[in-house]
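For this depiction, one protein chain was excluded, whereas all remaining protein chains were kept in their positions.
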Amino acid sequence: MVDAADRYDRRAFLARGASAAAAVGLAGVGVPALLSGCGSSPSATVSSTPGVGTGKPRYGGTVSIGLNSEIDGFLPAASHFDNSGLSYANTIFDTLTVIGADGAAHPYLAQSVTPNSDKTVWTITLRPGVTFHDGSPLDADVLVANIEALRSSVLTGQALKPVTGTSKVSDMAVAVTCSEPLVPFPHYLATQIGYVIGMAQLESQSSTKPVGTGPFSLVSWEPNDHLTVTRNKHYWRKGLPYLDGVTYHPIAQDQSRYSSLLSGTIDMMVTRDPHAVKDLRSNPAYQQVADLNPTVGQPDMDFIILNTTADPTNDPLVRQALACATNAPELVRLFGAGITQENLSLFPPHSPYRPADNGYPAYNLAKAKQLVAQAAPNHGGSIEIALNTVTDPRLLEQIQAVANMWEQAGIQTTVGQVEQVTFIDNLVTGKFQAYTDEMFGASDPDLNYVWLSSTTASGPIALNFARYKDDQLEAALQQGRTSSDHATRVAAYQEVDKRLGAIVPYVWVNRAAWSLSASDSVLNFDNLTLPDGTKAVSFRDGIVNPTPIWRRA
Amino acid sequence: MPDPAHDLPVLAPNIGYPGSAADLAEATAGITAAGPTRARRPLGPVFWVSAGWVLFMILLAVLAPVLPLTNPSTQNYSAVNAGPSIHHLMGTDDLGRDLLSRVIFGSRPSLVIGFFPVVIGLLLGGFAGLLAGYRGGVADGVLNAVSFVILAFPALLAIMVVEQFWQPVALSKLTIMFAVVATPLLFRIIRATTLSFANREFVVAARALGARTNRILLRELLPNVVPAAMAFALIAVATAIVTEGALAFLGLSIRLPNPSLGNIINEGVNNNLLQSNPYIAVWPSLYIFVILTALNLMADRLRSAFEIRDVKL
Partner (left out) sequence: MARYIGIRLGQLVFISFLISLTAFLLVHLLPGDPTTTILGPYDTPSARAELLKQLGLNKPLYHQYWTWIVNVLHGQLGEAFTTKQTVSNILAVALPIDIELMIVSSIIALVVAIPLALVSALRPNRLFDRSSTTSTLGMLALPPFVAGPLLVLIFAVSLHWVPATGFDRLSAGIGPNLKSVILPSIVLSFGSIAVYFRLLRADLISTLQEDFVTMARSKGLSTPYILFRHVLRPSSFSLLAAAGLSIGSLFSGAFVVEVLFQMPGVGYQLVNHIYARDYLVVQGLALVAAVAFVVINFVADFLLTVLDPRVRRA
């Protein structure tokens, strides 16, 4: 599905209390992008590199940023970090690694992350001399405590399942042992589980008083109103940040946020509303960065998820018919404002993991009708599907179009809206037929393991919502996870994409299109650098990093 | 047969009150044993035109399925967001559906939600308010308390719960829910108006003369309460129609793709459509506005026609 201010996505699981309004279509649905280390390069469509400042950086000033959702707290082990949560986290905390423009995970807060020969033990060495906002030092004890908290948390424990233990190697180094080779581990450390919080916060388990090492420290947080932070004078990256302070404003409604930017109420805005993106592109008073053609990692995908264990979507013929009946280019034309693009694969076009032909059934109405005719007798003579989404008006429009397309093929479709909490419940417990969804943004394909694996596909609660079990797919995922050889990984993930094209648990539609816009007095907002000066992935999947921003004089 | 109420011309407003001899003659001219006169002044063309228009809109809604209208759910991707034209008199929406038929089909649930709950509210709540305002006492206290509980309670929570358990969302259920809220609302307004008249001299006098409660309610109080009640009822109709839109905002109203005026306006406001295709929001809003105006003109004419006296300033 094309953009959606709040769409249910993997992150969206955890309907955040405060941002549950997103479910109302009014709040941005932010969902904890638990493992989203998605990378993408800035759009090449606008001239003179927007977001990259030229000239001498200027110190001072503050910036107000409008986000699409609110978070429910600052504890990486307990709170849901959707794109807004990750933006907040980037402000107050640091991750151990950061994805560089080359797509690899480079050490950031960590000085190095080195594996042993078979990649089962990863040693994280921290930078010396880093202190938290409360003055306490960053050392191995804190890191061990952090990782243990993440492992024992219900929320983040799944992602760290392969980890069997952590041990302090020296004052500044920690060894993380895994039960099997975990090749993409550094990428994990660039996501929600890579944030390191201070001992004081770990002990108090406070989700409202964060203690981090990040470029800014908390001044005040009023949920659904604002988050204000001030410059960390002792930041370990010398000379950064440039701003004196930042204020974030979660503004749920896309239209209200856009109006706020245009009226000057806020200086910068995150959005995925294609109409706003399109308008701002041609507005000279604003600069915009939009990750429309990612070349690093994979972006969030908008798609329809089908329950492979419920009738009639448990029938592969039916699923193929649904895919054949969905005219993704038309949907993109109707709702994408010329901004989003269809994407009939788990991976974007230039990704090495995308095979030349992944076998996914493209739009073919005649074939769809034929498949329906073939399958109908096994389902009582007619195929009836309920297609539901969260209470987002944009998504609602889109599923009406999809339902119309499916009806053309002879599938009787009803559309409806389900409230966020019920939506998540149903998704997780397998009580649905067809739901809209948005997820899969990642800097490394293995970050999506839990959502695609056969090991998480059954039981009362399944993270593989579509609940498909496929030995070939699982084997390919395992290979991608444990193999260090690039060619093997490429082949493995191409196999994953092909299996998805054969099973069709997901009806692909388009890539999500996030953008970050700023008034022209705000500079360098998409130019995060690594400590060694090379370029990092800055804005991606709606996640902001305020470190490099400065204001015009 | 002596009619106590009318034997006291000096103290009974609005019912054959003679301000002068000529007025008296005019007023008493039509009084028969059965009761006071009907319309003293002709209703006028404004009334008939408005009434005709309202009737027309109601007929359109009722007859919608048999009228030669495009199917309101048919999507046509080659004619998306088209302006008014010969093929689509009101244009199309962002899925290529014909707006004229959507508005007419959408008026069906909206008119039902607009009128039925208010009618029910007037009948139930209105009479209860009349009685409670006049009699007072324990009954008034209890009714008042109950109406408070219903009105003070955050409606959204109640609607969400009710809709969860009373699936699927249907017009009849929405109507009942609105009626449940309309009744205490009208109860309170009419109770307040009744209170203002309940201890006036003419009522006291009527009671002193031995008139029974029924008579007092019907003859003395009701005619005085009707103008305010009608004014509020009209507002209640408008509010109901608009509130249905607010529910659509939250996805709690008539399920798409079935149209209602509220969910069409809602669609028209979202997705940047106010700027790309304002017609979607404009036509249904205009429809609501026109029917409200027509009803209002009718109500005003009726009141003028039944009034004997002029404003005295």
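Note that the chains take the letters A and B in the order they are written out, and that residue 1 is the start of every chain.
By definition in this document, contacts are C-beta pairs under 8 Å (C-beta built on N, C-alpha and C of every residue); 3 or more make two chains touch, one makes a residue touch a chain.
Remember, predicted model here, so these are calculated numbers, not experimental data.
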Just one of A:Leu86, A:Ala190, A:Leu346 or A:Ile424 touches the chain that is missing; which is it?
A:Ile424
Would you mind spotting which of B:Leu89, B:Ala145 or B:Ala208 touches the chain that isn't drawn?
B:Ala145
Would you mind spotting which of B:Ser50, B:Gln75, B:Thr175 or B:Thr239 touches the chain that isn't drawn?
B:Thr239
Residue of B:Ser85, B:Thr213 or B:Thr293 in touch with the missing chain, whole complex considered:
B:Thr293
Provide the residue numbers of chain B that touch the chain removed from this figure.
13-14, 19, 136-137, 140-141, 144-145, 148-149, 151-158, 160-161, 164-165, 185, 188-189, 191-193, 195-196, 198-200, 224, 227-228, 230-232, 234-235, 238-239, 242, 245-246, 249-250, 262, 265-266, 269, 274, 281, 285, 288-289, 292-293, 296, 300, 303-304, 307, 309-313
Those residues of chain A which, in the complete complex, touch the missing chain
13-21, 23-24, 26-27, 32, 72-73, 78, 80, 154-158, 206-208, 222-226, 249-253, 255-257, 259-260, 262-265, 419-422, 424-425, 427-428, 460-461, 463, 465
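In the analysis below, only the chains that are shown with their structure count from here on.
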Given the complex with chain B, which residues does chain A contribute to the contact?
24-25, 255, 273, 275-276, 330, 333-335, 391, 393-394, 396-397, 400-401, 403-404, 415-417, 419
Under the touch definition given earlier, write down the residues of chain B that touch chain A in their complex.
75, 77, 80, 94-95, 160, 249-251, 255-257, 266-267, 270-272, 276
